[in-house]
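Only a single protein chain was left out; the remaining protein chains are all shown in position.
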Amino acid sequence: MIHVEDLFVTFGHGPTEVRAVRGVSFSVAHGEAFGLVGESGSGKSTVLRAIARLTNAWTGTIRIDGTALSHRRDRATARRMQMVFQDPYGSLHPRHTVNDILQEPLQIHGIDRHDERILGALDDVGLGRELRFRYPHQISGGQRQRVAIARALILEPEILLLDEPTSALDVSVQAEILNLLVRLRQAHGLTYIMVSHNLAVVAHICERVAVMNRGRFVEELTADSLRSATPTDAYTRQLIAASGGYDRELARGIVTYE
Amino acid sequence: MSVQAEAPGAGLRAWLLSAAPASTFQARCQRAYLGWITFRANPIAMTGLFIIVALVLAALFAPWLTASNGLEPVLERRLQPVSAEHWFGTDQLGRDIYDRVIWGARITLYIVGLVSIIVVPIGLLIGTVAGYVGGWVDNVLMRITDIFLAFPRLILALAFVAALGPGVENAVLAIALTTWSPYARIARAEVLTIRNSEFIMAAQAQGASTLRILRRHIVPMCLASVIVRLTLDMAGIILTAAGLGFLGLGAQPPTPEWGAMISTGFDYLLDQWWVPTVPGIAIFVVSLGFCLLGDGLRDVLDPKSSAS
Partner (left out) sequence: MTEAPLLTVEDLNVVFQTARGPVHAVRGVSFELGRERLGIVGESGSGKSQTGRAILRLSAANGRVSAKRMEFDGIDLMTTSEKQMRDIRGARISMIMQDPRYSLNPVMTVGEQIAEAYLIHADATRAEARERALEMLATVQIRDPETVYNLYPHQVSGGMGQRVMIAMMLIPEPDLMIADEPTSALDVTVQMQVLALLDDMVRERGMGLILISHDLNLVASFCDRVLVMYGGRVMEVLEAGQLQKAQHAYTRGLLNCIPELDHHQDVLPVLERDPAWLTE
């Protein structure tokens, strides 16, 4: 469904040039969940932003169902592909009520039956209807992230781009949001591309995972082989080991991979 | 909150504090009400609000508050001192100064209002477009803004009025032309801080047009600081208007504009002090009122100080 070929993203030019993504290719089948993991600066979020065309400093081809995307954002693609951001405190407009936030995409795309759709979306993500006219600062972090997910779903997209959707949340709230994401994918047959620094979170949601370092794919593997800790690449092995908790010996042996 | 929501019989208050507002309108009212509670707790801001409300009331009810329209000379009662009959005395043409000050409130309000509706949209438009679009558009718009910022305000206003001819409308136009540039700067600075925030990206990812993002997402975020700045600037605007009036370039006689009143009463300062002093006090009080109000509004509206 999604094919990315030879994606490069370069910010700035001359001496301050940053090559955030350096030649990344992958494809995601219809209904599949694909994960990108890596440390900060690995370019994982940049890949997602290029696909959403939130940056236009990219080269290569991004195809959805065979149609190549242009650098300009277009409404037709926006309707098929939506994004959920990392920070539930920053991704909702502080002066818009939940209702305003959910109505916005409907207005942009000229979709009718606002009341019905907004209430449906609230039910879908497990938010009480009494929250409809609250402001973001009046609801909790987990509820905010549910609003962000509802906003992405209200256009009934086929693809959801998830940029660290739980990293700003407490673990108990994270579990609720992860369960929600699993349920929504089954219910709506969604295709996910999820970015996270947390291997366990990615392995929980996704069937296939790509490990990124310094703008490149280090290796691509199934969630099962990530779980059984049989990756072939040394960088991936170090990442898995470091995620397992503190180990004095391991800390001494950490290597920086270029 | 729950305690207040359960309080029986407090109709409007319960509606304003309800934890589950039932409409966007109610949510907006609640927000305004909570702002009002913060504002109300600040006595200095309330003093400012009281002065401005008094100014508005004086302007609205001028015909009922005064005995004359303060325009016709009554030469037999020239320069009478403060008395029970003439609270603020009379001027060199025998007009009641109290009446003229009250009618002058209309002109002051007219100037303030007109300047606001010219300055805010221009400043917001230029600032937000420059900040959001960036690149060469930003450069061109900001250089134009710099040009206007580079001149002292009164001198530039003088030049404009000299070119356009004296009169209240032209004075307003001149003040507006010399006042909008800082607003463009403020709006642009505000946009730069929110341009890369996730809620703007979310709107972009939804397919919102640039115009829509500016109107629905960016302008509301800039509005607060612009309004606060405008209120704080009002004193300066009133003083500039008075200055132009004083120099004979603003309102023309016999219009009871406060600056012009000082100007024509200036010769009597030593012997009949009330003639120029009363309008001077009026200017001072109203300017002060706007300053105090602006300070209070900043506490309520400014997202940075109310973020916690």
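Which chain is which? They are A and B, in the order written, and residues in each are numbered from 1.
One rule holds for everything that comes next: contacts are C-beta pairs under 8 Å (C-beta built on N, C-alpha and C of every residue); 3 or more make two chains touch, one makes a residue touch a chain.
What you see is a predicted model, and the numbers here were worked out from it, not measured in a lab.
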Selected residue (touches chain absent from view) among A:1, A:18, A:57 or A:242: A:242
Touch residues of subunit A, complete complex, unshown partner: 39-40, 141, 170-172, 174-176, 178-179, 182, 197, 199-201, 203-204, 223, 226-227, 229, 238-240, 242-248, 250-252, 254
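Simple rule for what comes next: only the chains that are shown with their structure count from here on.
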Centre distance in Å when subunit A and subunit B are each reduced to the mean of their C-alpha atoms: 46
Touching residues (chain side subunit A, partner subunit B) in the complex: 49, 52, 54, 73-75, 77-79, 82-83, 85-87, 90-95, 97, 99-100, 104-105, 108-109, 130-131, 133-135, 148, 151, 155
Residue ranges of subunit B touching subunit A (in the complex, touch as defined): 19-24, 26-27, 31, 197-199, 201-209, 212, 216-217, 220-221, 303
